[in-house]
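A single protein chain has been removed from this complex, and every other one stays in its place.
Here is chain A:
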Amino acid sequence: MDAEGTATLTTVHPWAWWGWAIGLGIAVSGTTNPLLLALIATAMVVVVMLRRSDAPWARSVRAYLLLALFVIVMRVFFRIVFGGGTGDTVLFTLPSIPLPDWAAGIQLGGAVTAEALASTLYEAFRLAVMLLCVGAANALANPRQALRSVPAALYEASTAVVIALSLTPQLIESIARVRRARRLRGDSTTSLRALGTIALPVLADAIDRSLALAAGMESRGFARTRGLPVKGTLPVMLVSASLATMGVFLLLSTSYWQLASVLLIVGVLGCGLGLRAAGGRLRVTRYRPQPWRGTDTLVALSGALAAALVLGLGWLDPDSLGPAALALLDPQALFPSTDPLVWPTVTAPMLLVVALALAPLPLTRRRRVATVESTRNDTRVRLLRPGAVPAPRAEPTWR
């Protein structure tokens, strides 16, 4: 395979990773089965470990794992302190504290049951895995490339984001410069006033920098490449956004989910089309746009399929299924009972979901680690000599 082909296999479009992760997140939201959740989480961590780059954002999974752990601990803590819940299997009893009248209906302490604790743990675990989905997308997708693929209608907003991201390191350097200048003037006090003598020069420096940047942008023709706004896009976008909002409102407050979903889909599509049309006024070209290939579609599709599978499974009515189908699909396994406590089971469709979570592994290729050998490595030259003995690979033999 040539170098270019390898590049397309290793760099997946950032929005494809987001599609995969959001799909898995939706799938996770449709189940509380801890075994399935653990399998999906493991699959995601494996994909991240094998497919992430060595960029700084790729190390963020750890932070998300800690956050997920924090969520679980907090929830269990609240459950134990604020009590409530069902079940008869009392694990231990905390002393109950009487509360004043304005806090009526709330119980502090009391009996802690295994059923209540298990139900809290299931819910918390689901939320933790959903957080992990976001973390996985964050680690796998390159945010700079994702920003370059936003609709053209957001061109200027994304320019501001890029300016902000690239200026942050320069500001740190600016702080160091101002502090050094302070020390050279013999001013080394550390008080609240000193904060002002550092912060204000840094801000003044930043504002001067922005004026210089604006001059540079204008001299290169920025803001001269846009035409008049396309007529009618703004009303379309506003109406679509309102429709989507109304759809969510109906979805939450009534049982008309069909009407709500239609409104939601129409609104989302309308917003997308409106943003696309609004970008038409911009007459700029893109430098090396990231192509969207078949692999990207498949990666995003695997997430969407996982979501459809879990939601569809939860949709099935157990009473209308035959005994064979019930044994195979078993929709109730998605929400294992916690009162009475039963051991959760894994069914065949769940394994399919886990396989879909792992689908990016065969679809993509491991990112090649760039090992730069020394430029003075002449092993290959010496191997060309007649009668040369190949050097052992482990130790680079150069001198």
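Here are a few things to note about the model shown:
In the analysis below, contacts are C-beta pairs under 8 Å (C-beta built on N, C-alpha and C of every residue); 3 or more make two chains touch, one makes a residue touch a chain; residues count from 1.
FYI, contacts and distances are computed from a predicted model.
Think of the chain that is not pictured: of "Putative integral membrane protein", "Pyruvate synthase subunit PorC", "ABC transporter substrate-binding protein" or "MaoC-like domain-containing protein", UniProt labels it "Putative integral membrane protein". Among the residues A:L24, A:L37, A:V129 or A:C271, only A:C271 touches the chain that is left out of the figure. When the missing chain is restored to the complex, the residue among A:A157, A:A327 or A:L351 that touches it is A:A157.
Within the full complex, the residue among A:V46, A:I207 or A:L259 touching the omitted chain is A:I207. When the missing chain is restored to the complex, the residue among A:T245, A:T297 or A:S337 that touches it is A:T245.
Taking the complete complex into account, A:L234 is the one of A:L234, A:L259, A:L328 or A:A348 that touches the chain left out.
In the full complex, chain A touches the omitted chain through residues 22, 25-26, 29, 57, 60, 63-64, 71, 74-75, 78-79, 82-85, 103, 105-108, 119-120, 123-124, 126-127, 130-131, 134-135, 137-138, 143, 151, 153-157, 159-165, 167-168, 170-172, 192, 196, 199-200, 203-204, 206-207, 209-211, 213-214, 217-218, 222-223, 226, 229, 234, 237-238, 241-242, 244-245, 248-249, 251-255, 257, 264, 267-268, 271-272, 274-275, 278, 281.
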